[in-house]
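With one protein chain withheld, the remaining protein chains of the complex are depicted in position.
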């Protein structure tokens, strides 16, 4: 799928729909988009990029949105949360993405009221485009439902990305595990470390999202219709699963780390074994050669023709004894 | 016991029973099976294989089953859960099995209403066949009870498998532990790792199942009769036990890992000890032989007939001193 | 104290008492024992050995005991729990014992109703005998109280055994810790492992027992008289203590394991230090001897009478320098 | 920003304000400052330095402040907490600061009543100065609100410092992690340790602050106006985030420690590999030279002109075989 169309730093798109009509406007001004909010039809204002804080506060006042909500939207690293303020519900969530094999995360804010949904995000990403695609289809169940259902659809898309990215991370962990089981790969350490960080990024998105969706699924929010609650409960369940899988993958990863450490130990033992075998065989033999190299008188065998074969035999005997000993120890 | 009979990719079997009558149909179409749902008698529709999602949604509508439930059934890796939707209760659980010495897990879904139970599973497995066997017996307590009791019997069979497989894993852990206590088996690491993964598979089934059964045993579900609740409480207890035993076995396994690491350390120390002993005895001796191999004048004893025996004595003395030292250190 | 008297595989004893009368029958049939249940007096039926499941179910029906309770009693490894079924309370607990220096555990079941207590256990053990002894004493507070107080006395005896065995394990841990602090005992590992397993056995009994006693002490069970509740609260507190002490001892034990590992590391460092010292002194010296053993012309000192003393001085200098270096490093 | 002005050991400043008037007095006596408490306008008494305990108790009595609150203020290392005593709310919190690259923490106490806020702190620090700056601005929202909003603003400033310092610590951790990934830096250990301590200091401030703010945001404190609660909920969320980030950073740090340990292991293996390679090649070669240095008769090749080249060839062969073996092992 092609990346979403954007227009400059701040890219605003309005979709206004009822069951049988859909109007779509791209690249308009924020103030213009705002004028849709009062209407009876359901309006989705999708803002890509970070608007000016002061402008937002002014617009917020017009729509009855609390300044604190607007602050949360413009502050970049808010913890995911949900809050009901009289006429609207504000949701802060995190979108995950994979760039150059690493997991990244950015803030997505979502406000929904009686007849509007406003989304704020820093970067364009495809999953919201897919929701738009479905909206354009007249038969879509979203078209016949209220803004709470659109909010559900968008959050569902976000949690779907969590599970997809977890799957990818899980594959990388299994791949790594296979390699670590096979040998003491010196690069494994760095990869374990990167995977740990990626899992942390995922957990920092999914764990608080679980609470957010728990609130949406259970709390008596007047803006969430009774028939939408099972849907929120459904993403709540998927979000629990995402948090759990992240936890399990972390466990597996720490098992891979243990494997790696154990492999390092094995390697050291193997190296030391080679040293011990070579040294234990040849150091005694060298002593024997040194013995018969001494400039002393009357060393036995030195002047006998049997000297050489007997000493050779002694050497072979020592070497054989050592080899037998090591074989018994199962080192060779 | 022979494997269950199946018919093609999708294998559907209907059992319709009252206390004194039982009808059984194999290898029928899904739509045909569906026609039993309305009847007063208790009907068990057992679906092996994954049906088409769209067909299920259509059939679901006929029986008053929510599309979200149908989605959970066809999605392969749902987290175990229980949900009540007006006229029925939907349970997602996981069945465990042992293949080639490893633990595998697959999804089992179960819907029960006023007078029907529908089960969906990916593969045929024997424990449901055993329940069928008991159903055919006219005196079975299942025959005289409602669909909630059949649901209990099926879930009880699933949890029974958890405990049986945990027993098998526990045996493997104890076996491994015996071997690791005996020696630093280099294969132990891989086996510890596999057992860890197997325990994870079990925990991923048993831990959420505990919540599921907790809900069934305590929550005021109108479809669970008051006299069936003690039965659900009973499998709830067994499921708590399964989760606990899995936890304890994991503890034991991590103890085995510690043993293995400690064995590796011991092995390294042992190897290094051999090296140290051999080197510490023969390197000084070789120095003595080298000393008497120097081409210098006036080296004492070199021209004396007492030279050889005295040097030999010195060597024996050095070796004996070293051996005594190592004996004192309890290295030999 | 002598072991309890038993009669064959299944050994049943009935004690029927009021404040001023006590009747005791040994080695009778289960059905005969059952006939005491209906009476106004308090009856304790004590069953040693595992009765037939089917017979129990039949007898259970007569006394109004649910088949699930009877199943729990005959199944060998139930998790400790308490359940109230209309006319009776069923308690599953675990008895601990020490055999050949290892902790073992077996199931004890206890049912008490309006005027009876039935206990089931696999093996005879002394603490129930002690309760019997106290019962025979007319002045005992048990004689004047109901079956709930007898149940308390029996559970109190069981929890008392937990604390006694924990004390013994604690002593073994402290003993081991002393030895490990003193030296790198190679047997320590196995003992740490066994103690870990013993603590696990204790925790598997004490942790769920805590919940059981919590229920008995707080829950509104109609069969537990108001004046008995402080007693149950008392064993509840002792059981919390048992679980806590087990946890603390486990902590201490894992500290002993750390000590042991650290000792292993020290030992390896010590061995390697010896090797390094010996090799670092004698390898350079051997090089010097080799140097003067070369068959080359014009090697300085070779033909001088000062050669030998000067070379000897050089050697002593090298050795002294090395020894000084190692002394500075605090290796010797 | 310049440091705050102080006057001697105890430096007291009073700001008294309504929406349209602000009066400010520096360097006055505590008793004088106290006289503002009764007024209708909002008064902020800011005390830098630790006043005498006895004087405080006396003044406390005048203002209806409980002696226990005054004790908490003068005791230096109280755990953060919030308590409502009739006419006022007392908050104990901790301020963080960074000195010489290490995180330090000091106690800040805050009492707010119907129309006053009293703050006690040991040292001057800038963030309260910033709040004062905002207060002086007539348009500030603080000017139009009550003492609970001033309390919020001050606590918000404190929590803001937590997040800023966590950011700085996080940067140091990432920096360290980069260096540890690159090499086995022997200084890393000390830095890991210092960062661990710094994180502990932060957690000791942020974790109990979370509870404090949770109470302020949710509990029915009559002194917190309904419209201020969302603001407290907002810092509560930020405080949760601070505690979470501290936790995550700690996790990352313990990962860095693992990396460091693994690097140490790699380094040891590398050193041992060099030793093994050198020794395994030259010890056998030295044996060969020793062999031909023995003073025995009839050693083959010794008197042949082919001796030297053949022995040389043998040596090269042994060395090459060893090198090939090590290459195969991927050690070189």
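Should a chain be cited, it is by its letter among A, B, C and D, assigned in written order, with residues numbered from 1 in that chain.
Just so we're on the same page, a residue touches a chain if its C-beta (ideal position, glycine included) is under 8 Å from a C-beta of that chain, and two chains touch if they have at least 3 such contacts.
Predicted model, so just to flag it, every value in this text is computed and none were measured.
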Touching the absent chain when the full complex is considered, from D:7, D:68, D:168 or D:324: D:68
Identified contact with the non-displayed chain, of C:43, C:153 or C:286: C:286
Contact residue for the chain not shown (choose from D:50, D:181 or D:268): D:268
Those residues of subunit C which, in the complete complex, touch the missing chain: 177, 181, 230-231, 233-234, 237-238, 240-241, 244, 248, 251-252, 255, 258-259, 262, 265-266, 268-269, 272-273, 275-276, 279-280, 283-284, 286-287, 290-291, 293-299, 331
Interface residues of subunit D (partner: the chain not displayed): 66, 68, 71-72, 78-79, 81, 83, 85, 186, 189-190, 193, 196-197, 200, 204, 208, 257, 260-261, 264-265, 267-268, 271-272, 274-275, 278-279, 282-283, 285-286, 289-290, 292-295, 299, 301-305, 307-308, 311
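Note that in this section only the chains that are shown with their structure count from here on.
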Omitting subunit B while every other chain stays put - resulting connected groups: A, D | C
Relative orientation of copies subunit A and subunit C, as a Cα rotation angle in degrees, nearest 5: 145
Length of the line joining the C-alpha centres of subunit C and subunit D, rounded to whole Å: 41
Averaged-CA centre spacing for the pair subunit B and subunit A, given as whole angstrom: 26
Sites on subunit C at which at least two other chains make contact: 293
Graph class of chain-chain contacts, one of line, ring, star, complete, other: line
Which chain pairs touch, all of them: A-B, A-D, B-C
